[in-house]
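All protein chains but one are shown at their positions in the complex.
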């Protein structure tokens, strides 16, 4: 979506739905989940999967998973019609490590002592290695390299208290959370309910919504037809759902046909504040999503304003690298008083593709995704705003394109601080050596990119832009993880 | 791309390339064509094809065609490596009538008396039926329902003058043009050359470019490494080509390794001015393309300004249905003095898909592609600009979305006049009965859409916005086809 | 099917069906054609296609074609349910020259002056090149390299007599037959009828059948429910049809819902006897097919007996290279009085596959399709019968296998004469240089193959085995083409 974040990979999206009625209900749960997953498709495009269940029978779920976009995996009536059920969970995946392989697709379903459970996971276990050792030593073999399988097998371990009266999933989930502190937003489906779980640090987002019901008389909605849970609230509009609230850090929420029930909130093991990933605001999330009581768009807009304060420059126009940087660019324009003008046209069909530019094109340094809107900027001094710089491969050709087409000056302004450290909580960031911010000073970077200047937003500026709009749930729950910018990780790292 | 033009289909894109050198040259012609086709992908997403030729041997071409996007059809090294050659042509198709079928994919290659020719066509023959009758009566069977095959077989007919000294393709092309007046932009490859042909009315675009060469010493380009021809100039940036000029209405241009040569200009059979499709400006073309000496973006921006003059309204903010209407919205904002603010976030993953909203969602009238940026417009009066309204299915849910999220008023402004008539020159417009503009008055339309007002741009306003920026080549060549708006067709219609 | 005929390719199969009733009838014509094509699948496995028509409407046919076996191309209800109709024709293809390409799949359908015609062809035009020149010079371009397209375009040429009262397809077919003398068995579907045409030399087979009708009371069949036409009668059993008769050389048969009508018999242009391909008996056809009043099995059995007379040898057992040589081996055993014993077990899953034996396996000379039935032949002298030797690659490893497993002697006997000449009438035989019979004497061949002796059937012996059972229709119609064995072609060859 952005100008120069091609090196960063997203961390998956999850979506769940429970119908309010008795099986079989009118609500087409699989259809709702499918459209809901399309709403979080930007979080992962490698594979997609849905598991549904009638909710009346422990022994039976319907599952379909495949490589590709939601639209590609769920592409015919035959596929959809098999996904019958009153409840279900879905997943879109962006591979972090290892395997682009069908066997790694989620949701992950296993038979347990108490029947089938299905698990969908967004995040990355910081202490995956010791947990894996624990499971293997117990005598369980692991068939995939995924955290999801690890989590699922941890849920299968006998719980601390004996289950005399049937399964005690709450105890099993608590046990899991006592082993694994972060990072995960998790959906666990069993029987007639979905458990929605967010790790105690709240590193990845998760929120709840209500499905509106159509009033037959009026065409208006009246009361909930079901409940949904999603990585991002942006997926609610297209399915006719209303945002309800976030799952709070450490919370276990049980969703059944009767509604939503908070079971408990597991505290963090230390006094560290919560650690919601700040890059969800900067880059991953869709602008219309709501986190911590504010829209992502508003944060980006404020970042742009802050950037204009921190890094003013004499120029004629402000523009964007379409389209994720546009809110920041509009904020910069507002704060600086300079007019906002479009200078680049994006070709939406240039994606990850086999067709690569030839050696000749690489030597020419062609900007393969963008065409210049020459009339709009000839002879002018441009401030061009982007949301981040990762490897620095994209911006050079853009600057060259603008200058060749007649720009007088090009000043690069970045709506986030320099990326300097790896993430171990779900985001695939290139190695330190590949991050351009670790390679050269700002002056050298400007020269390297052919620009007249480059300035990043400060860490304090970004934190201020984020936290000034947060609706404070509790004192403890307003922290943010800035590890990729500062190297300060919220938890100790294990290998 | 636009808010409410889902009912209109584009009319294909063509792209050709000839290397400047002798076979085998360094230039990877198939790679250039592939990237060039990605640049005109917005003109047709149903199928793609490329035919290449070494140019030294009449008897041999390499061809690959398939259903889907360019990236899907040309997706591996095995496919690309077969497409060897010094020259080639390609095509992206948007089916007009009939068959979504692999046999209808272009380019269309046939063996003729003088060896193989390959043809790629953008447009639609107004007099296809009498021409078909002519070919069938001559004793040639037709295996597809496409104009391309018809054109190809017309080129195979014996030419008016006897070909004693070998093939006379110019005579054959002139004969074709005497039978078929519009609408076509055509690439015909034979032997070592490509003929680029635009119909005498200039109904569809076609332009020429030069491939820049890298100066080994400097990393700069020096002299042409080849020549390219494309439906739109926007495809030139990504292949390192420089815009040269348009093929003018009625012109036959021969492109060989030695360069570009204008062979002749066939006059229109009547005194009608040229008739370049005005909807290329309004909707089809990419904003960074150049037609008649001006950018498409500039025309859309002027349309927006003109619209603000014609249809001013008291409001707080101006916004766009992202993203094709953005230039017009920015123009409207500039002219009106109102601030430009984003109110909708678009989900790029909602495409043509099997997954359809359920009955419940249709009753709820959900805007499936858009999420609201609520903070930006709550309690405000919005002018929302779109580029056109076809069936009127999209705008209603958008207005509802905005109002439900707190918009005080929503005023719709359309950057083009009402669509009222069918097109027979390459654009698939719904039937008259389906066009919302033929169904109700503006007042009723506003009510139908739930908006506070709806106003279209006037025909005169649009023509002024277009023609005020045209670089006049000749007096005759500055006319535009407005048939879909006015019902005035440039040529007599035959059935 | 055979031991050593992997280098020979079959020449396609055709199948047609017309329902006896009015549209829409109870008979599922597409299903009948599908099963009928499975019955001639051995004649071509590269692609398959079916075209059906309601028969009440010139303007409409339903077509489905694809690469692969009939079962692979017609593999779901969605595909089959589109193939509605009262009549239809189908084709299975074995590429002769050039292109394994979907565009070369048959049946070939074109629009003509009189509506659509569909053509399915088995054979190869001996004078394809001058005919192609004729069509191109007329001004028709050819889009495939197939004889089928050539035949179709020849049918589109204006007929010698003016068609004032509508189409005169008989005149057009006669005109085609005056240009093209051999080799073809042809189905032409137009409107409500199928023309079944066999070339004047009768080079390829074609026969007619009646579809039995179920007597509701008794479960017995009563009167025809429709008519079928097929390359081979073996396809009739599985569709509940009864063999009626062959189409005779030069005959044009018209099949409609009313029945079968012989329109005329075009004489051969010279005094040459008919020239039915003798290799249809030896190798191509299924043993249960009927040609010229006798079963293919019977001919092969007689060949084996004749071979035993011509090439007796002291031995203990007679065996076969399973399974096409089995009738000849049983005939040899009968005549020689030696016991028939199985010595090889065939692996049916070794087909044309990507997985090739490694260098090591080639050096070891492994028989990849066969395992030895060691108990049956240890210490014995074996006569092993095969139907033909083409390149001689298969027999060497078989002999080695038998000897290694303990065979005392191995005598090879071939149920046909040596293949020495190319076929230009539909069979893809390797070049003269590749044919082992042109490379070495019998003694050398035996040594090359590691056998104790090799003897072929004589040409006279084969002709006798064939002609002794022919039901003589007329004096003229009992000749056979032996060109691949003798170099005597029935017609002059044109290039």
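In this document, chain identifiers A, B and C correspond to the written order of the chains, with residue numbering beginning at 1 in each.
As a convention for this text, contacts are C-beta pairs under 8 Å (C-beta built on N, C-alpha and C of every residue); 3 or more make two chains touch, one makes a residue touch a chain.
Keep in mind that this is a model prediction, so the values were computed, not measured.
Interchain touches from the omitted chain, evaluated on the whole complex, reach A, C.
The chain that is not drawn here is touched, among residues A:139, A:166, A:337 or A:379, by A:139. The chain not shown here is touched by just one of C:114, C:245 or C:368, and that residue is C:368. Residue in contact with the omitted chain (choice from C:111, C:192 or C:225): C:225.
Per the touch definition above, the residue from A:56, A:111 or A:161 contacting the chain not shown is A:111. Between the chain not shown and the residues C:74, C:169 or C:456, the one that touches is C:74.
Mapped onto subunit C, the interface with the missing chain covers residues 1, 26-28, 31-32, 34-35, 38-39, 41-42, 69-71, 74-77, 80, 212-214, 219, 221, 225, 234, 237-240, 286-288, 294-295, 297-298, 323, 326-327, 330, 340-342, 345, 347-351, 353-355, 357-358, 360-361, 363-376, 401. Contact between subunit A and the unshown chain involves residues 102-103, 108-113, 117, 132, 136-143, 145, 149, 152-153, 155-158.
The rule is simple: only the chains that are shown with their structure count from here on.
If touching chains are joined by edges, the resulting network of the protein chains shown is an open path. Two copies of one chain, subunit A and subunit B, touch each other, and the residues they use overlap strongly: the shared fraction of interface numbers exceeds half.
Distance from the subunit A centre to the subunit C centre is 61 Å, each centre being the mean of its Cα atoms. The distance from the centre of subunit B to the centre of subunit C, with each centre set as the mean of the Cα atoms, comes to 49 Å. Averaging C-alpha coordinates per chain places the centre of subunit A 36 Å away from that of subunit B. Counting partner chains per residue, subunit A shows two or more touched chains at no residue at all.
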